[in-house]
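Omission of a single protein chain aside, the complex is shown with its protein chains in their original locations.
Showing chain A:
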């Protein structure tokens, strides 16, 4: 139908339609086959998504909106995945390990040829910043939705990107790397940079041997130690003196550039809440930036983008210190995981813009068109156990899964559904939960509600941690840094700490739930040959065990609600008591709470998710509780002489053999799971009795690895 467009009228019509379409009117959806074809011609007819999970689904959604046919690729274990079902076509590119499937360029190129896809969206991770992949696509005449190879290469190199940034007059962390003659020179350099500074041996990796100096005296001392260490440990005299950024925040600027030299900055994202350098909670805008700083950062980001002739969407990451000085960190030449928060406050569809730009269209916005509307917060919901170093991966089948989409202004980007498997092969992210509000408080309130209403069963998840972070006073005030988690939870995350009132609420809710269940189990439908005795009971004396405490709770039925006495206080509990629903809305003395009962059994054990954290309770009648005193404690397994896998993963190495003597703290084996290697150490000194794993084995959580005598 392209020739039809010839002639002025047609072109005018086309222009108008294009504008309408781009304004967000869904012409493609309601129009006939003709216009479907018509619109797809505007960009691409068929696009391949070289990714999986939520980002693949995210890209497919925009493609559907734009009338582009989609091709998904998948590994064999992903054959039933959501992105495969959503796409118009799907092709298997290999077995489960990423190196053989999602990173398998040959197979992907083959699929592109076979399906005749005109463009490839790489998502994030995998091949998104792989210049070889971009080059191969270009040589086949397939459009890569992203910047060109030059920009990928330039920004992918830490040194080159810093140099480029310097030349583009972007603030970089001031520093000196080389031989420092004496302490006086060190002081001179430090003064030039401005205190505080960090001094360390150049050859030392990471934060090893790092000293922080706040004045001249400390600089001299730092110089002495570091130069000694440099000479003795590394045999290399060079020292690195660099500006030390105290309380750093991680704030990044989203940029969008086209192939015609235009570039925009789409405001910032605050990504300071991190664990092990992985972002957990992100928001836009940042509470910390004032309009001037924002503009300065934005303009520098745009300058950098222009300097590398950047096109497509990209992110310039900055570290920002407590006095709002910002320093360039790196530039990510891809769509970021946390892009939805920017979309929420600017109203742009970044994927759509990327596709347009890749086709060669100029940007259709001006810098003045970019608003900050309201506030958006994103939580990354992971399948991991937050009680183990803020999150160790968990795997399993999502036996129940329900996204909180009934909460207003909630967006959930996910690539899984009820019944999906979270496997050891891929990132354990379940979804990105984004809430939006006219201001930050509103967005956070909705986030709280959304987290409470999120049903995830079958795998461990980090909802408890997320919920604690977003209600933490420091976070609410905006007083955050990249060290937030270790600072707030120095002994590791332990779950929500109940206040007395909350504990009473939880006990009252659990007791009421128990009584509701008991009452229901006496209701039989139909008429029985021997009549069922109707219980006239209206009060129950229960004993609820929560943690180490045992609490007497008295429940009396009061019409449809329960009156519960805990700690000498009376609480009124009302609910619909739908015992099959995974979410239970309960009102305790006027406070509405959404709780989830995860499990129960006949012995009174009940797990309740309350304020995000799962509490184990045991509810017994008073009589049973009194008698349970006589029940023997079953001896717990002696955990010091056995080593169990703390998470599912693959055994990378086993460093002991049966009969070896190990000392306390010695490494026994290494487990790798989802990008992380974990060293398992001996809890006591002893002789190895048996080794139950070998390198290359796949182990599940709780599997026995090694036994000591």
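Here are a few things to note about the model shown:
Note that in this section a contact is a pair of C-beta atoms (placed from the backbone, for glycine too) under 8 Å apart; a residue touches a chain by one contact, two chains touch by 3 or more; residues count from 1.
Note that in this section contacts and distances are computed from a predicted model.
The protein name that UniProt records for the chain not on display, among "Ribosomal RNA-processing protein 40", "Calcineurin-like EF-hand protein 2", "Ufm1-specific protease 2" or "Propionyl-CoA carboxylase beta chain, mitochondrial", is "Propionyl-CoA carboxylase beta chain, mitochondrial". Which of A:67, A:122 or A:604 touches the hidden chain is settled by the complete complex: it is A:604. Only one residue from A:247, A:325, A:417 or A:666 touches the chain missing from this view: A:417. The residue touching the chain not shown here, chosen from A:295, A:537 or A:570, is A:537. For the options A:397, A:472 or A:593, the residue in contact with the chain missing from this view is A:397.
Against the chain not shown here, chain A presents residues 76, 79-80, 397-399, 417-420, 520-526, 528-530, 532-535, 537, 578-581, 601-604, 620, 623-624, 627-628, 630-632, 634.
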